[in-house]
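Quick notes on the structure that follows.
The complex is shown incomplete by one protein chain, all other protein chains being positioned as in the whole.
Showing chain A:
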Amino acid sequence: MAHSDDSPAVQITSLNKWYGAFHVLQEVNLTIPSGSRVVICGPSGSGKSTLIRCLNGLEAYQQGTVTLGTVPLGDNARETALARRQTGMVFQSFNLFPHLTVLSNCTLALRRVLSMPRKEAESLARHFLEKVRIPEQADKYPAQLSGGQQQRVAIARALCMNPRLMLFDEPTSALDPEMVKEVLDVMTGLAHEGMTMICVTHEMGFAREVADQVVFMDQGSIVEQASPMTFFTTPSHPRAQSFLNTLLH
């Protein structure tokens, strides 16, 4: 599944973004090699969701550059669309299309964006539904599924487009505790297959097990970037220390 390529999956350089007067992203620099798993954490309002939403053009930014693979995101709508096509995104609130069955949720973009014939799209969708372990739900509607099942459909829907990079924006924050594991298991499986992943999450167990880099953000800046081992045992920045303390207690 991993696309071999020498260029990093994501290169963020001097990224700055303002909401009006509020400087939400401040001089963010980040390089994410292909095949790596990055967990972004930090207190709410630190800009972590905004950052990953900048990576597929859901948020505009005022300064800096974001390059996905070799394609720079930017004003050029065609390049942005191309870059976006290489990126899958999973949202906190699932954002499945409620009027479509699980199968149609997965096939819509295949058919409309990639012009794939119905049969081929459906068999591909079923393959990924199997992968997230809910093939039997294909003909149901999202409202008939549990939160954990819906989020797994959302992951399958994104995987159908064969992305080079998966973005997860707090994928388990809206889930009941007993459903968190089934979603994290799917994500862990993806990581082991070599998918490049960027996850905004507070699931520190997942970060410890799966991530090869933990990025800690506070007030719009990256204040610490380390391996999970270093981050969890000897965080250097006082804000990271106090953040970890609040999570553990």
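Operating definition for what follows: a residue touches a chain if its C-beta (ideal position, glycine included) is under 8 Å from a C-beta of that chain, and two chains touch if they have at least 3 such contacts; residues count from 1.
Heads up, the rule we're going with is that contacts and distances are computed from a predicted model.
Given that one chain of this complex has been left out, which of "NADH-quinone oxidoreductase subunit N", "Nitrogenase iron-molybdenum cofactor biosynthesis protein NifN", "1,2-phenylacetyl-CoA epoxidase subunit PaaA" or "Amino acid ABC transporter permease" is its protein name according to UniProt?
UniProt protein name of the non-displayed chain: "Amino acid ABC transporter permease".
Touching the left-out chain: which of A:T13, A:Q26, A:N95 or A:T188?
A:N95
Since one chain has been left out of the picture, which residues of chain A touch it in the full complex?
Residue positions of chain A that touch the missing chain: 56-58, 81, 84-85, 87-89, 91, 93, 95-99, 108-109, 112-113, 140-141, 143-146, 154, 157-158, 161.
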